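Take a look at the following structure, please.
Presenting subunit A:
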Amino acid sequence: MNQLFKRLEDSFGLTAESPRKPDQYFCTVDANKLVACITHLRDNEGFTILTLLTAVDWIEDGKFQLTYLLNNPATKTDLGVRIFIERDNTSMQSIHHLWGHAATFQRELKEMFGIDFPGSPRVDEPFLLEGWDDIPPMRREFDTKKYAEETYFPRPGRETNDPAQYMKQKLYPDE
Partner candidate 1 sequence: MEIVTKLGFVLLGLVIILNWGLIMAGIIRKIIARASMRRGISITQPYINLFKNYSIRSQITHGVMFYLGPVFRLSGGVGIFLFMPLIFGSENWSNFSFAGDLVLIVYFMFFGMLGMALGAGEGGHPYSAIGISRGLAQFTAIELPLTLAIISIAIQYKTLSITEIVAAQQGGIQNWTLVTNPLATLAAMISFLGAMGHAPFNVVMAPQENPIGPPTEYHGTFLGVLQTNRAILHVIEAVLWMNLFFGGATNWIELILKSFFIYFWSVFVGMVFPRFRVDQSISWLLKLPTLIGILAIVIFLL
Partner candidate 2 sequence: MNNTHDHNPEKTHQKFLAPENMPRTVIGPDGEEIHIDPLNDYFCSERPKVHEPANNKIIEKFMNWARAESLWVLGFGTGCGSIEIPPLLSPRFDAFRYGVAMRPTPRQSSVLIISGYLAVKTLKRAIRSYEQMQNPKFVIALGSCTINGGMYWDSYNTINRLDHYLPVDIYIAGCMPRPEAILAGFDQLKKRIKEGRAEGANEYARNFDWYKSNQKKIIKDWNMPDYNW
Partner candidate 3 sequence: MNYPSLGQIAMAAGMMLFMLGLWGIITRKNILRIIISFTLLDAGINIVLVSIGFLRNRTAPIVDQALPATQTLEKAVDPVPQALVLTAIVIGLGITALMLAYALQLYRKTGSLDINKFNSLKW
C-alpha cells in the first residue's frame, strides 16, 4: 500500500494518512487532480468499486470535504480519496462517466449540500425532498431546530431531556 501511495505521490501529489484499520486507507489529493487519480486507481490499481461519495461541511474553514470511498475487491482494501473544495457557489467535476451510480450520489449532494456537478444526469431533480425551497438542509448554516419550530407547529409543553440524565433522575432520585 505504501508503494502505491508512493507511486501516486509522484503522479498526483497526494498526501497519505496513517491507516485507521488494517484494510482502510485515506489520502488527500488536489481537487483538480481527483478525476485523473481515481481513474488511475480504477483502471490500473484494481479499485473498481465506488462504495461511497459523501461530503463533510467544514464551515469554519470555508471548505467542503468530499470523500470518494473506493474498494479493491481483490485485496479487500478500502481507499478513501479526499478532496477539499471551496464552500461558496461550489461545483465539482462529475464522475458519472466512471461509475454510473455516482450520479445518484451527486444528485443527493446537490440536494443536501448544494454542491453542483455539471453534466451529471438529472442532478437538478429532487431526490429525497419534494418541493424544498430553502437552503440545502445539510449545510451547517441551516438551523434545523429553528426551521422545525417555525414550520411544524411544535406541541406546546414538550420538554426535551437528555435520556440518561432523565432516567437517572427518575429512577434514582436520591443520588
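In this text, a residue touches a chain if its C-beta (ideal position, glycine included) is under 8 Å from a C-beta of that chain, and two chains touch if they have at least 3 such contacts; residues count from 1.
In picking the candidates, the idea was that all candidates are chains of the complex that A comes from, given by their letters.
Worth saying up front: this structure is predicted, and the values here are computed from it rather than measured.
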{"item": "Single touching candidate for subunit A, where 1, 2 or 3 all sit in one complex", "value": "2"}
{"item": "Interface residues, subunit A side, partner candidate 2 - complex", "value": "114, 128-137, 142, 144-145, 147-155, 158, 160"}
